[in-house]
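Quick one: the structure is below, questions incoming.
Heads up, one of the protein chains got dropped from this complex, but the rest are sitting where they should.
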Amino acid sequence: MRLLVLAMLVVFTGCTNIPLQTRPKVPATGQPLKTVAELGALPDATAKSKAAFAEASKVLTHARCVNCHPPDDSPRQRELHEPHDPPVARGLGGFGSPNMYCPTCHQLENVEGTQLPGAPNWHLAPIEMAWLGKTPAQICNQLKDPARNGGKSLEKIVDHVTNDKLVGWGWAPGGEREPAPGTQKVFGELMAAWAENGAVCEEESR
Amino acid sequence: MTITLDVNGKQVEVDADPKMPLLWALRDVLGLTGTKYGCGEALCGACTVHVDGDARRACVTPIERVADGAKITTIEGLSPDGSHPLQKAWVAQCVPQCGFCQTGQIMSAAALLKRNPAPSDEEIDRALAGNLCRCGTYLRIRAAVKSVGGAK
Partner (left out) sequence: MTALSRRDALKGLGLALGGLVVPLRLARAGEAAAAAALAPNPFIHIAPDGLVTLVCARSEMGQGVRSSLHVLLADELGADHTTVRLVQGDGDEKYGDQNTDGSTSVRGHWKALRDAAAQARMMLTAAAAKQLGVPVAELDAHGGAVHHEKSGRSAPFAQLVADAAAQAVPKEPVHRPRSELKNVGTELPLVDGPAIVDGSAVYGADVKIAGMLSAVVLHPPVVGAKLDKLDATKALAVPGVKYVFELPSPGLGPKGFKPLGGVAVVATNTWAAMRGRAQLVVDWLAGDRAGWNSQEYDASLSRTVNEKGSSIRETGDTYAALETATKRISAEYHVPHLAHATMEPPAATAHFDGAKGTCEIWASTQNPQAAIKQVADTLGISTSKVTVHVTLLGGGFGRKSKPDYVAEAAFISRLAGAPVRLQWSREDDIRHDYYHSCATQRLEAGLDANGKIVAWLHRTVFPTIASMYVPIIKSGVAQEHQQGVLDWPLSIPNVRAEKGPAYDYVRIGWLRSVHNVNHAFAINSFIDELAHARGVDPKDNLLEVIGPARIVTTQELGIGDLPNYGASLTDHPVDTARLRDVVERVTKASGWAERKSDSKRGYGLAVHRSFLTYVAVVAAVAKDEATGKVRVDEAWICADAGTVVNLERVRSQLEGAVIFGQSIALFSQITGKNGSVVQSNFRDYRLTRIGEAPRAIHVEVVQSERAPGGVGEPGVPPVAPAIANAVFALTGKRVRELPMMKSGLV
């Protein structure tokens, strides 16, 4: 009540002038990601591999990545992994179901002036490659398991994460989305360092 | 820049920026106003058209992506005289209230029936999940689609 009277006084006397700004939108910046060099001197290959993966997992567990690696049939969106709205289903090959195929809306690039994300080949990762809700150690073991990594060799995986355009979208997500940490190049180098040093995984805690 | 589009079976020249969304090319340049602006973000489905037979949200589709041969169908081209079975069912069952979303609803339903001629309620719900209706005509939409598709 007292607040109200105060507020009314302010309005009628018109004494406040709070500055506000409208500016053209600029892309959000992502969190930092250490380069392999920045990880410092490490005693052995195992330590190097683990450290590289630990750093890379900042990307692997980021919303830009896990949102399209769900363990069920719905992609997620935004930082809190909310279910995709409008509701869509995984469908055949992760490209959606009739009338609600990914390209019904998503384009080959983010659409200017909108929040709508887009990149070539926009679709969900296969369900066996689900990362959402998993620990880095679980993701690490999954990445080495051909049954859960799309039958890829480690080299193929490194090449994929370093060069794929859909993966690369994570660093230029458009809209108000936070990009994945660092750059795709640094992430690719970390993954390469992990692989080259034995692709060592931390033990899964459960 | 002039871009050639195939709209409702006709080749039309559109003098516009290649990034212009199809919605605005249809509405502002070609005068096809049956395709509606509702959100500009592919969230409401009011702008639904067909591109090569499948539903697409015109408000987020740059014209450069549908140039050179892609077959675009708008509500004006769904049937020559409003006689598509869905259009007839929509009138017979008095589906529309304000009607603003209904051209998008019909375009979505028509694309669904091409893929799935006899959809169940669940399949209709899934396929029309991207089409909002503020007046709340959803139950009649379901009924009208089923009356055309034949209930399972």
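Labels for the chains are A and B, by order of writing; each one numbers its residues from 1.
Note that a residue touches a chain if its C-beta (ideal position, glycine included) is under 8 Å from a C-beta of that chain, and two chains touch if they have at least 3 such contacts.
All values derive from a computational prediction rather than experimental measurement.
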What are the shown chains that the left-out chain touches?
A, B
Checked against the full complex, the residue among A:P87, A:P126 or A:G198 that touches the missing chain is A:P87
Which positions on subunit B touch the chain that was left off?
16-17, 20-21, 24, 27-29, 31-41, 43-44, 46, 74-76, 78-79, 81-82, 86-87, 90-91, 94, 96-103, 106, 121, 124-126, 128-129, 131-142
On subunit A, what residues meet the omitted chain?
1, 3-4, 7-8, 10-11, 14, 16-25, 85-87, 112-113, 115
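In the analysis below, only the chains that are shown with their structure count from here on.
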Determine the centre-to-centre distance between subunit A and subunit B, using the mean Cα coordinates as centres, and give it in whole Å.
32
Residues of subunit A defined as touching subunit B within the complex
85-89, 97-101, 103-105, 107-108, 111-116
Using the touch definition from the top, list the residues of subunit B that touch subunit A in their complex.
19, 21, 40-43, 45, 54-57, 60-62, 65, 108, 111-112, 115-116, 123, 126-130
